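Just dropping this structure here.
Only a single protein chain was left out; the remaining protein chains are all shown in position.
Showing chain A:
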Amino acid sequence: MSTRTTAAPTSAASARPRSRPGGKVRDYGILVALVAIVVALSFSTDTFLTRQNLVNLLDQASVVGLLAIGATICILSGVFDLTASATLAVSAIVGVTVGQQVGVVGGFVAAVVAGAVLGMLTGTIVVKSRVNSFIGTLATSIIYRGMAVVITAGAIAYPLTDQAEQFGMLTWPSVFGLTSATVMFLVVAVAASLLVSSTTFGRRLYAVGGNAEAARLSGIRTDRVHIAAFTISGVCAALAGLILASRAGSAQSSMATGYDLNAIAAAVIGGTSILGGEGAVWRGVVGALLLTLIGNGFNLLGWDTTYLQVTTGGLILLAVTVDGVLRRRAR
């Protein structure tokens, strides 16, 4: 660049770069919390730090984790996707139904395509209708659930009998003894992380979420960015749906009801700003691990799971409050 412009007389008084003390604590506080719980559980139980438990833990985290990745990408760009769990159900049902015709693998591919198409449709609806995404996706999610009921006629969709074993492939052990579901989750997490942190698309995503008008006046087509974010969320939902279906050996219209909010909770616990423009994919992943860990800890410690929901809700509140306090102090 050779923009030659001379600086005029200046005053040193205007130079005051303000650092953000406390920024580091805020940036990685959630990771510290995760490690603390892991350490605490490792010492207080014999069972936590066993290979089988860790494999199970990651396998359980994979569904919410995948949804949290999609939710994070949407929230970063300034929208909410409340269709995720409905998209999950429809995709899984499409996967099973198409799989009956063309085989299990073909069915899985069809499920992912269905997720992408539904996500793109959600995005287009939100962008074109100009309705607030929260309301727009809420309404759309009801339509998608309805579609799931229509496709299955209210029944549970099973793969053909001779496909049943292969259909469970995502529960099979894979590298390092992790389940295939876990491996898929981790691969998607790494890919989404790279996409968000290192590509021009990622930059646009943050800019649109941080200030849509500034992004538009910088030549960014904000509509396309939002549609892309919903599409990615749809694909993540479809993959999560396949994991659930593969585990259960079936798919049905009511599956994963309410998971959207878990996913958003995971994203926010991780430290992604609900206002958009700030956050990261790894934060959603950590948030999902933390949520899963709470349930796991209850089991291992033999605590009464009656209190699990109360505890989970309390921890979400605590995490978000502490995050807010640290942010205000940094200002």
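Convention: contacts are C-beta pairs under 8 Å (C-beta built on N, C-alpha and C of every residue); 3 or more make two chains touch, one makes a residue touch a chain; residues count from 1.
By our rule, contacts and distances are computed from a predicted model.
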Chain left out of the displayed complex - its UniProt protein name, from "Monosaccharide ABC transporter ATP-binding protein (CUT2 family)", "Pyruvate dehydrogenase E1 component subunit beta", "Cytochrome c oxidase subunit 1" or "Acyl-CoA reductase": "Monosaccharide ABC transporter ATP-binding protein (CUT2 family)"
Touching the absent chain when the full complex is considered, from A:Thr122, A:Ser141, A:Ser193 or A:Ser273: A:Ser273
Full-complex contact with the absent chain, from A:Phe185, A:Tyr206 or A:Trp282: A:Tyr206
Interface with the unshown chain - residue positions in chain A: 1, 3-11, 13-22, 198-204, 206-207, 210-211, 213-221, 273, 277-278, 329-331
